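What follows is a short report on a single structure.
Note that one protein chain is taken out, while the other chains of the complex remain in position.
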Amino acid sequence: MLVLRLFGTAGIRKKYPEELNPILAYKLGLAVSTIKEWNKAYIVYDTRTTSHLFTYSFASGLMAGGVNCYFIGLAPTPIAGYAAKKYRGLGVSVTASHNPPEYNGYKFYDNEGYEFTRILEKEIEEKINKQLSPVDWSRVGTSYWSESIIDEYISDLVNYVNRPNKKWEPIIVIDLANGAAYKVSPEVMRKLGAKPLTINADPNGYFPIRAPEPRKDVLEKYLDLYASVNPPVILAHDGDADRLAVLDPVKGFIRQDRIIAFYAYLLLSQRRGRVIVSIDTGRVIDDIVEKMGGKIERYVLGKTHERLKQVGASNTVLAAEPWKLIDPSWGPWVDGVLQVALITKTVIEHGKPFSKILDEIGIPDYPWDRRSYKISPVEKRDKIYNEFIEELKHLLGEPINVITIDGYRFEYSDYSWILARKSGTEPKIRLYMEAPTNERLREMIELSEKKLVEIVKKNNAIIIEKTIG
Amino acid sequence: MLVLRLFGTAGIRKKYPEELNPILAYKLGLAVSTIKEWNKAYIVYDTRTTSHLFTYSFASGLMAGGVNCYFIGLAPTPIAGYAAKKYRGLGVSVTASHNPPEYNGYKFYDNEGYEFTRILEKEIEEKINKQLSPVDWSRVGTSYWSESIIDEYISDLVNYVNRPNKKWEPIIVIDLANGAAYKVSPEVMRKLGAKPLTINADPNGYFPIRAPEPRKDVLEKYLDLYASVNPPVILAHDGDADRLAVLDPVKGFIRQDRIIAFYAYLLLSQRRGRVIVSIDTGRVIDDIVEKMGGKIERYVLGKTHERLKQVGASNTVLAAEPWKLIDPSWGPWVDGVLQVALITKTVIEHGKPFSKILDEIGIPDYPWDRRSYKISPVEKRDKIYNEFIEELKHLLGEPINVITIDGYRFEYSDYSWILARKSGTEPKIRLYMEAPTNERLREMIELSEKKLVEIVKKNNAIIIEKTIG
Amino acid sequence: MLVLRLFGTAGIRKKYPEELNPILAYKLGLAVSTIKEWNKAYIVYDTRTTSHLFTYSFASGLMAGGVNCYFIGLAPTPIAGYAAKKYRGLGVSVTASHNPPEYNGYKFYDNEGYEFTRILEKEIEEKINKQLSPVDWSRVGTSYWSESIIDEYISDLVNYVNRPNKKWEPIIVIDLANGAAYKVSPEVMRKLGAKPLTINADPNGYFPIRAPEPRKDVLEKYLDLYASVNPPVILAHDGDADRLAVLDPVKGFIRQDRIIAFYAYLLLSQRRGRVIVSIDTGRVIDDIVEKMGGKIERYVLGKTHERLKQVGASNTVLAAEPWKLIDPSWGPWVDGVLQVALITKTVIEHGKPFSKILDEIGIPDYPWDRRSYKISPVEKRDKIYNEFIEELKHLLGEPINVITIDGYRFEYSDYSWILARKSGTEPKIRLYMEAPTNERLREMIELSEKKLVEIVKKNNAIIIEKTIG
Partner (left out) sequence: MLVLRLFGTAGIRKKYPEELNPILAYKLGLAVSTIKEWNKAYIVYDTRTTSHLFTYSFASGLMAGGVNCYFIGLAPTPIAGYAAKKYRGLGVSVTASHNPPEYNGYKFYDNEGYEFTRILEKEIEEKINKQLSPVDWSRVGTSYWSESIIDEYISDLVNYVNRPNKKWEPIIVIDLANGAAYKVSPEVMRKLGAKPLTINADPNGYFPIRAPEPRKDVLEKYLDLYASVNPPVILAHDGDADRLAVLDPVKGFIRQDRIIAFYAYLLLSQRRGRVIVSIDTGRVIDDIVEKMGGKIERYVLGKTHERLKQVGASNTVLAAEPWKLIDPSWGPWVDGVLQVALITKTVIEHGKPFSKILDEIGIPDYPWDRRSYKISPVEKRDKIYNEFIEELKHLLGEPINVITIDGYRFEYSDYSWILARKSGTEPKIRLYMEAPTNERLREMIELSEKKLVEIVKKNNAIIIEKTIG
C-alpha cells in the first residue's frame, strides 16, 4: 500500500489548502489519538492565519479519539514539549515553523517531551490511510483552556537559567518574526536583566516584513535597522521559536556552527558528557568539545532528538543542529527561547558584545561552503549520486574518517571535510565543505564540482539549478 | 443529482458517528459560510458529549469559508437567535435538541434572528455535495470568546418581560434535562421573583435520568418527585431549551394546545394581530384568539417561522407550535426561556397555581387523540394515504372548512376536526383529532381507523406498528 | 495590641459587607502573600453572589504582594487543596462554606495541600493590622486562567478511587446545594458507573431552596423529594463541597459518626495505621477501628488536619470530623467529592442500599444526644463552666479515661461518654453524650442538666437559650 509521506525533517509542514486541509487535520488528530493511551493533549499554536482552523480541526480528531484537549493558546513550540513532559500528556504545536504563510502543520511530543520519532510518524502515516473509527459518543473527548502554562514555562526557564549577578542592562535587539514568541522571549530577556528592543513582535500570520525562516540573507537585509542602536547582540526567531539566529551588529550573521560550539562550551563547563550534533556541522564544535573534555557524536540531520532518546538524557550534555538546541537537563525538546535565555545571560555576565565573547572563548570561524545541484531528469539523481560518492572516496585526499549515517562525510587529516547527501524532498545532491584555509576550501569546491558535472554529463543528465549558501 | 437530505423539521439532528461526523460538520460549515456575506457567527452549544467536537469541526468549516467565529459557549439555543439579531451575524446552535445523547446537530439563524428557511436549507444541502473551495489562506477566519452575551440575554429578557409587582416568592420546580439552560432559566426565574427548585440541572450529555424530549410520558414518570414540594407549576425543558413543557402537580402534563392558548391570551391582551399556529393544534386556540379579537392562521408544522417571515413580525402577535413559542416583539426565534419567564411572571402575579389560572382565563381542555400507523411495504404508503384522504372527505360528516397546507385538515360545524398527514421521516400516516365530546371523538377514531385498515388490506399492505399519543 | 480574630473553625467566614468587604479582602491577600515565598496561587470560588467580588479583591492583594494568580474558576474547595499540592503553590478557595448567602470568606492551603494551621492564621491576623507594603510596581503579580485543572482533578480522583467492576447503574440522588460541585460531583458519579439525579444543581448564590449547611433538619425536609425515586443512597453537599451528608430514603439522615466509621472500615481494609478523629465523635468509630486493627486518636474539633501534619500523612489512614473526610493517600485536604466517589463505588460494588451495607459491615447506631446552653450574663459563662467540669468529674460514674485536648471528655467503662466544651464563638456550654442504651443516655442527660442548672442558679445567672440536636 502506498502511504502518503506527511512528515518532513521536523514535523508536518504543508501548503493550505492543497496539501493540508481541515479534513486531513481531523484524520491526523484521530490517528495521533490512537498512538498511545493519551489522556490529554496540551496544544499551542503559532500566529498563522490558519492557526485556529488547524487547531480546532485537529483537536476534533483528538476528541473523536477520546482525548481531552487543553488549549494553551498562542505560544512557542517549545512550550508544547515542556507541557507534555511536565504534565505527562501529548504535546502538540500547530505550526509550519519557518515556512511561508500559506503553510501550516504540526509538531508532536510524547509524554516525556521528546518529539515523535520517525517510527511513530510512520505509524501515523499508515493509520491515516486506513478508515479509523472514532470512539463511541460516550467516550468522546472535550476541551479546556489552560493559559497559565505559559507563565509556568517562563518562570521555570528563568529559574533554570538563573538571573546573572551583573547589573548591566543592555538593549538587545530581537526580531520575533511576527511569531509565537512575541511576548515570551522578550519577557524572558527582561527577567534576566536585558532591555529587549523588539522588531516584528506583533503576532501577524501574514509575515509582512521578513520570511519566518531565520536565514542569513533574510536577516542581513535588516542589519542596518537592527544595528542602529548598536546592541551587543541581535537575536532572531523563526515563526514558532524553536529556532534562533544570532547576528553581530557589525559582522552580521554568526555561523550556526559557532553558536553550537558556544552552547557546548557553556554546558560542558557545568558537566561532562556526550555532545550529539547533526552530520552537517563543522570542525569548530569538535575543537570546543575536545577542549572541554566532552565526547562528540554526529547523527542524522533532523533526528538528533531520536539519538538522544536512544542514549538517554542523563549522560548527554547537548544535542544540536544548526539553529536548534536541546539541553537535556532542561528537557528533550528543541528550544529557541532557551537559546535566547542563555545568550542574554552570557552577554550580561560578560558585559560585552557576544561576538567578542565568542572570540575570547576561542571559537574560530573556519572557511566553509554549502551548495546544492538539482538534477534532471529526476530518476537519474540516485545513480549519479552513487557514482559521485564512489569518486569522492579518494578525490580530495585520503580520509582519516568516514561517517555514513546520513550521506557520506569524509574527514581529512588537515581537519577539512566534505559531506555529500541526497535531499529528502527534492531531486538534489547537496555538498557541505569546511577547511582550515580558504585555499583548501577552494580546491575542494573546484574538484568536487568538476567531478560531479562530469558524472552528470556522462549520464546524459543536466543540472537545472545550482544554489550556493 | 441526488441530494442528501440533512435538515429535518427543526435543523439538523443526526446520529454520531454514522450519520454526522466531524468531516461532514466541516463541509456543512463551509457550505453555510457561502450562503450569505456573513462577517461573523455567534455560536452556542448544548451539553452533549460531542458538543466541543461538533462546535470546533463546524467552526473549522466557517473559518475555512472566511467567517470569524464568536464562541458564546454552553448556552440555550434561543441565545443563538438572539445574538444573530442583536449583533447582525449568523447564529448557530450546536444541538440535537431533544434527541437521544448519541445524536448531535445544528440550528441556524440569519442576521435578523429567523431560523433558516427551507430554501436556505436546500441550498446548503446542494452545496455540501459539491466540492466547495475554502477561501485563500489570507482570508481564513479566526475565533474569539464572547460569554458576556449570555448575561446580556438574561438582562434583556427580564427587562422585556418585566418583574411582577407582587411579593410572592413561590418555589417553582424546573427540570433542566441536564441541558443548556441549566443556569439561564433558573436565573431568569429568580430575577422575576420565584425560587427555582431545579431537577437535573447539572450539565450532563449522558442524560442519565430522563430523555431530553419533554414528552408527557417522559415527564409524568417523575411527577411524584416534582410534586413533592407542591409547587404552583412544574416546568421542563428539552436539552437546548427552545422548548418547554408544563405540568400541574396534581393533574400532570398540561396539553400543549392549552399552553399556546394561554400565550395567545397573554399577548393579545397587549396588542391585536395575527396568530400563526401549526396545522396540528386544536380548537382551544381558536376559542381564545376569537375571544381576544385576534386572527388565527394555521401553517405547516415546523415552519411557522417561515410564515412569520413572509407576513412580517410587526403585525403578528404570536407564532407557535406544540412546545414552541415565538413572540415577534421579543424576536423571531423559538424561545423556551421566554416561556419560563412568561409563566413564572403570570404565576407570581396571580398568586395561584398555573392550572387554576388557565381555568379562570377560560382555557378549556377538549378531548383529543393522536395516533400513527406504520405501513409496510414502504412504497405503498403514499397510495394508501391518497385513497384514505379521498374517503375522509365525507367519512366523518361534511366539513365546513378544509386546510391542505400540510396534509388534510377537515373541520366540522360542531368544532371537531381531523388532520391526516404523511410523516416526513418514516413510512407512517398520522392522524390528529379533536372533538367537543368524548363520544364524538370515539366515533371519529373508530370510523377513520376502520376505513384506513380497510384500504391497507385492499392494497395488500399491513400496519406493522400503531402508536397512540 | 488587639488583633481582630478573622479565622473561625475552618477558614474565614464573615458577613458582607459589615464584617468582610473588598478592602479587608485586599489586605488579607496582601498579608497572605507575605506568609511564604509563594510564586503563584491557585484560586477557586463557589457560587455566592459575591464570589467574583471577593476573588478579584483578594487576588488584588496577592498581586500587590507579587504573587501570580491562576484562576481555576467556579469549583469545589477540595480542588484548591489538590492544585496547591500538585502544582506546589498557594491554594485558595473563596467560599463561606455552608454559611448563609450574605456571607463569604476564604480557605487557604499550603503548597503541600494542608489547610493553614492556626499558627499561620494568627500570623495573617497580625499582619493585617499592620501597614503592609505592597511590592514595587516592577514586581507586582498578574493573573491567568487555568480551568483545565478541574478536569485533571476529576480524572485523577476517578483513577484513585477506581471504577467498580460491577455493571449496576443505580440512580443516586445528590443535592448540590446550588454550590460549587454542581458539575464535578455528578461527573465523578457518572464516571464510576452511577446515574446521578441532581437536585439544586444550578449554580445559584441565593440558595433559594435549602440552606447550604447539610444538617439533618435542612435535608430531611426534602426527604420525600429525594426518596421518590427510591435510590440506594442520597447524598448532599454543602456549598463548597468539602462536606457531604448521607441519607437513607427510608430512615433519613445517617449519623455522621457512622459515616466516619464506614470510611475507617474502607481505608483500614487497605492498610493499617492511625485514625485521627475530632473530640466530638462517638464510640462506633472506636468499635470499627479496633476491629480493623487500627489505632484511634481524638483531637481538637476543626484541627484534625493540624494533627495529621504533625504526625505525618504516611502512617495515618484517615483524619475525619463530622461531615469532613481526609484520606491522606489522596491528599491532606478535606474532600467531599472524594466522599461522593467512595460511597458511589461502594454502593455499586455491593449492589444494595448504603444503609444495608452499613448494617452488614456491622456499624451500630448508638443512642446519642447533643445540646447547648446559652448563658447570661456572658461574663459568667467561664466560671459556671469550670464549676460544672469540677462536678462532672464524678457525676456520671468514675471515668476510665479523660481527654482534655478540647473541653473535657469523660469516658466510662460501659462505653458511654460525655464531652463538655465552651463554644468559641458564642457564650454557650455544649454537651455531647453517647451511651450503649437509651436508659443510660437518659440518666446522663438528666443528671448533667440538673447539675448545670443548679450551678447557673448559684451564680445568679440564667440560661437564655437551650438547643437540642
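Letters are used for the chains, namely A, B and C, taken in the order the chains are written, and counting of residues starts over at 1 for each.
Everything that follows uses one rule, which is that contacts are C-beta pairs under 8 Å (C-beta built on N, C-alpha and C of every residue); 3 or more make two chains touch, one makes a residue touch a chain.
Everything numeric in this text was worked out from a predicted model, so none of it was measured.
In the full assembly, the chain not pictured is in contact with A, B, C, by the touch criterion defined above.
The omitted chain makes contact with just one of the residues C:34, C:57 or C:278: C:57. In the complete complex, the residue from A:22, A:78, A:186 or A:273 that touches the missing chain is A:186.
The residue from A:136, A:202, A:379 or A:439 that touches the chain not shown here is A:202. Although one chain is hidden here, its contacts on chain C can still be listed: residues 16-17, 21-23, 25-26, 48-53, 56-57, 59-61, 63-64, 69, 101-102, 133-134, 137-143, 206. Annotation for chain A: contacts to the undisplayed chain at residues 171, 176, 182-183, 186-187, 190, 195-204, 206, 208-209, 222, 224-225, 228-229. Residue-level contact of chain B with the missing chain is found at 39-40, 68, 70, 87, 142, 144-152, 155.
The rule is short, and it goes like this: only the chains that are shown with their structure count from here on.
Annotation: 56 Å between the Cα-based centres of chain A and chain B. Note: centroid distance chain A to chain C, computed from Cα atoms, is 54 Å.
Looking at chain B, one finds that residues 206 touch two or more other chains.
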